[in-house]
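A single protein chain has been omitted from the complex, and every remaining protein chain is retained in its original position.
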Amino acid sequence: MKTAQVRIAILGATGYGGMELLRYLRLHPAATVAAVSSEASAGQPLAAAIPHLAGTELILQSAADVVARDDYQVAFCALPNGQAMRLAPALLERGCTVIDLSADFRLKDVGVFSQFYQLEHAAPQLLPQAVYGIPELYREQIAAARLIANPGCFPTSALLALAPLLRAGLIDPQGIIVDSKTGVSGAGRTVKDTMYLLSEANEDVMGYKIGTHRHTPEMEQQLTEAGGSEAVITFVPHLIPMTRGIYTTAYAELRRDFATADLLEIYRQTYAGSPFVHVLDEKTLPHTKWCAGSNRAFLTARVDPRTHRVTTLSVIDNLGKGMAGQAVQNMNIIHGFPETDGLDCTAVYP
Amino acid sequence: MKTAQVRIAILGATGYGGMELLRYLRLHPAATVAAVSSEASAGQPLAAAIPHLAGTELILQSAADVVARDDYQVAFCALPNGQAMRLAPALLERGCTVIDLSADFRLKDVGVFSQFYQLEHAAPQLLPQAVYGIPELYREQIAAARLIANPGCFPTSALLALAPLLRAGLIDPQGIIVDSKTGVSGAGRTVKDTMYLLSEANEDVMGYKIGTHRHTPEMEQQLTEAGGSEAVITFVPHLIPMTRGIYTTAYAELRRDFATADLLEIYRQTYAGSPFVHVLDEKTLPHTKWCAGSNRAFLTARVDPRTHRVTTLSVIDNLGKGMAGQAVQNMNIIHGFPETDGLDCTAVYP
Amino acid sequence: MKTAQVRIAILGATGYGGMELLRYLRLHPAATVAAVSSEASAGQPLAAAIPHLAGTELILQSAADVVARDDYQVAFCALPNGQAMRLAPALLERGCTVIDLSADFRLKDVGVFSQFYQLEHAAPQLLPQAVYGIPELYREQIAAARLIANPGCFPTSALLALAPLLRAGLIDPQGIIVDSKTGVSGAGRTVKDTMYLLSEANEDVMGYKIGTHRHTPEMEQQLTEAGGSEAVITFVPHLIPMTRGIYTTAYAELRRDFATADLLEIYRQTYAGSPFVHVLDEKTLPHTKWCAGSNRAFLTARVDPRTHRVTTLSVIDNLGKGMAGQAVQNMNIIHGFPETDGLDCTAVYP
Partner (left out) sequence: MKTAQVRIAILGATGYGGMELLRYLRLHPAATVAAVSSEASAGQPLAAAIPHLAGTELILQSAADVVARDDYQVAFCALPNGQAMRLAPALLERGCTVIDLSADFRLKDVGVFSQFYQLEHAAPQLLPQAVYGIPELYREQIAAARLIANPGCFPTSALLALAPLLRAGLIDPQGIIVDSKTGVSGAGRTVKDTMYLLSEANEDVMGYKIGTHRHTPEMEQQLTEAGGSEAVITFVPHLIPMTRGIYTTAYAELRRDFATADLLEIYRQTYAGSPFVHVLDEKTLPHTKWCAGSNRAFLTARVDPRTHRVTTLSVIDNLGKGMAGQAVQNMNIIHGFPETDGLDCTAVYP
């Protein structure tokens, strides 16, 4: 029984982010997808462009044609970087909630944005109102927002583990190392490089963009906010031979003596009212597979008294909690739906 | 809003079949899982034994203890072969619907059962009432049944493609070859053999049980029923390096000239009212990935006038339509729920 | 100690075929790679273009520049279809042995070639002298050849299993079905389609080019030759989520009663002097992994008296016996080296 319906547009429906939004929203009791865009397949039925969606009646339109419609209340932008910032002003103006899955509204500093994304920002006036959308850390701001900067997948995995420790003053914001392992789907459905071919990426690990990855300033911005002083991190992402999932191992220096049990208690308090973040006990370590196809995150940490360091271990599905699932969660909060609507599924395991 | 609730027991909740039942039933608007069994973990919370189910409050019991309860109306048996036939009589007697995911009630001939499963049948008196549970082919019998023999994964994939052609008298029941490729999860969560280790199964293909696989008599029984005369098939399953999915390529000799278009039309008519079986057109070929994590099947066929043969191509998720999804679908039909309840999700793609 | 050296050019050194030739030739006691071509990377050191070849001193040249050299005796053409037929005449004229890994010289009928490859043949006058290069079936003709049509990977796997049975008159050339499962590397290092991305091809099976694959006429040509009457086959290739390896399951109708043991004896006689083809006994089934990185093939067959059919099961590494390994083997035979030179390695297992 769908009451209090919200109608939705998905800009960029045929990429992995768009497909995943469609999958979650199908399970949502109060959401109806009204419009879907794709430049390459405009005019085609969605189910012709994406055969596994057989049964969907939606017809793909150009983004411009979708923006010109006025029969939806929420627009998810699952477009390449640089496009949402051009579409958002009009959408917001007519009262739409805009949830942007790209990087366009994540960085508050347009100079840093330009440096890392090689783009001039088209809507800097919107940045102050954009809320960084990790509900477990910023639920109140999100509830009041109309424009969500849906976080990057790596930052989501790292911030869930690190922000509570910085907020509690337990770790040194200058001594953080973030080592992430990601599935290949984070690169999207792209054919621009041989590196994502199964023959190349299978049975391979590659670190990449050492010290230069675009998610570095995003993490530093939020870690600085959490810790109250400037955070400088080393971030190394690694591509590994799987499709979905991010495993982030972060290392930080303790500011004072602390036991693993105390630290896990801080996690438990932070995530007490958060149905998607599961804090694992001292005997359990996470697996990315526990999140696959879901909006869940699992995390834990271990304090090593020998080295005075803490190691945090956190996992998400990069397309779930790291992208589309979190976007739907943000919509639920803004529009007053139960936070788990559309998202109350466990992992597809195995 | 869950009304007209049905309460459910899952016997064998910690194997892949049980886990998958739990995943689908969580999405079901009218089903509540009341009891779960595991011999190895009896007494433990389900969420301790299966950490990715965090949030579940259920406690595992022994199968005997679950059978001794009387607070559920449907029992799914996801146990090794030979166990459901011992538990079913008591469950049926007190009015339970029994949906057995094992092979115990699939073969009508106990002699064939004993030969292929090396087990004496403990409840042959129940075989006449057991209904072979492929809803798209036997929906009416299922609606009237209390005991469902949930089909094997390979037979499901093959029968969806072949039964309509035999019913229509288009192909020779003596000339059928079924070549299936399956993910490794069909073997269950077993540690009995090195062959399922990632190091062994990854980057490998192996055909196995050539001419002796237990699903051969099951397929022949149902193909014989569909065609009205004895079917004799060659069945070769292959283990390939993936977790989920079955791709079945079947080859059959045409009894008369027929075009691909005509054949697809027969498929479309057969599956017109079946929301989970998608018939692909002459330009589209199926992918197992289109079913992953869902109860969907995709199929098509190609007639080759050069060879007077038809090749059918059908895909399912072996744990979905090939197992737990189909089991839930059978429950829906028996208990008068919409057929898609709990199952109305698209594939987790990619 | 390298005596009786032969100097070698590899045209197309940076694709998977070229790389694999380089790998095998490095192990060859009597071969020296003198020239390597790549249009995209001409002028670069080979080890810069292909970093895992660190230590190689070779410099890439354009194919034209390599052809213009005269300091080698063997040219391997590992180029896209349609190029070797333009380069071969000049190479042969000055006395070079030409071993072509493309399809250019495989089909004797230029009409069929044009139909399947959408190319007009540029050197039809060379077709009569081109020898189809499966040493185990055509060793004598190869020994006398200067132009080798190195076979396709699927045909190699199928012909090793089927040709001996046709030669012995055991099976019906009209009733053969070839169902092959291949790793993705057969598609080359291509970025033209999303289907070869890890995110798409992983956890997926897809049959493709049903009834229209270019290797169909190649197989039929050779099966017709083997059986002495026209062979018409059904061939269905399937892409599965692995990098290397082909598993071919072929089904044929028996012409007379025959036991598995008799059939295996025919295999053993056929391959008695062939170090790379291993006939498995009645209890053993092949694995593609047993060939990975090697020039080996494993095969066996099972007769089913119930259906009067034989199922053959054969495995190769598509880049080894299915491509570069076989090419080196052909060179060895032509130039009088031991057949195992450069190829005497076992699989990289696991």
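Chains: A, B and C, in written order; residue numbering restarts at 1 for each.
As a convention for this text, contacts are C-beta pairs under 8 Å (C-beta built on N, C-alpha and C of every residue); 3 or more make two chains touch, one makes a residue touch a chain.
Just so you know, these numbers come straight off a predicted model, no measurement behind them.
**Q** Touching the left-out chain: which of B:74, B:184 or B:205?
**A** B:184
**Q** Considering the complete complex, identify which of C:138, C:247, C:267 or C:290 is in touch with the unshown chain.
**A** C:290
**Q** Using the touch definition up top, pick the residue from A:292, A:327 or A:343 that touches the left-out chain.
**A** Considering all chains, including the one not shown, the answer is A:292.
**Q** Please pick, from A:48, A:240 or A:266, the residue that touches the omitted chain in the full complex.
**A** Within the whole complex, the residue contacting the unshown chain is A:240.
**Q** Using the touch definition from the top, which of A:64, A:90, A:144 or A:210 touches the missing chain?
**A** A:210
**Q** Going by the touch rule given at the top, which residues of chain A touch the chain that is not shown?
**A** 174, 177, 179, 181, 183, 199-200, 202-208, 210-211, 232-234, 236, 238, 240-245, 247, 249, 251, 285-289, 292, 302, 304, 306-307, 309, 311, 313, 315, 350
**Q** If the hidden chain were put back, which residues of chain B would touch it?
**A** With respect to the unshown chain, the touching residues of chain B are 16, 183-185, 187, 189-194, 196-203, 241-243.
**Q** Which positions on chain C touch the chain that was left off?
**A** 1, 16, 19, 22-23, 26-27, 51-55, 185, 189, 202-203, 243-244, 275, 278, 280, 284, 287, 289-293, 296, 298, 344-350
Note that in this section only the chains that are shown with their structure count from here on.
**Q** Counting C-beta pairs in contact, which chain pair ranks first?
**A** Maximum number of inter-chain contact pairs occurs for B-C.
**Q** So what angle, to the nearest 5 degrees, turns chain A so that its CA atoms land on those of chain B?
**A** Copies differ by a rotation of 180 degrees.
**Q** Among the chains, which one keeps its Cα centre farthest from the Cα centre of chain C?
**A** Most distant chain from chain C: A.
**Q** Take the average of all CA coordinates in chain B, do the same for chain C, and state the distance between these two points in whole angstrom.
**A** 39
**Q** Using mean C-alpha positions as chain centres, tell me how far chain A is from chain B in Å, no decimals.
**A** 35
**Q** When the C-alpha atoms of chain A and chain C are each averaged to a single point, how far apart are the two points in Å?
**A** For chain A versus chain C, the centre distance works out to 46 Å.
**Q** Out of chain A, which residues touch more than one other chain, so two or more?
**A** Within chain A, residues 16, 185, 189, 202-203, 243 contact more than one other chain.
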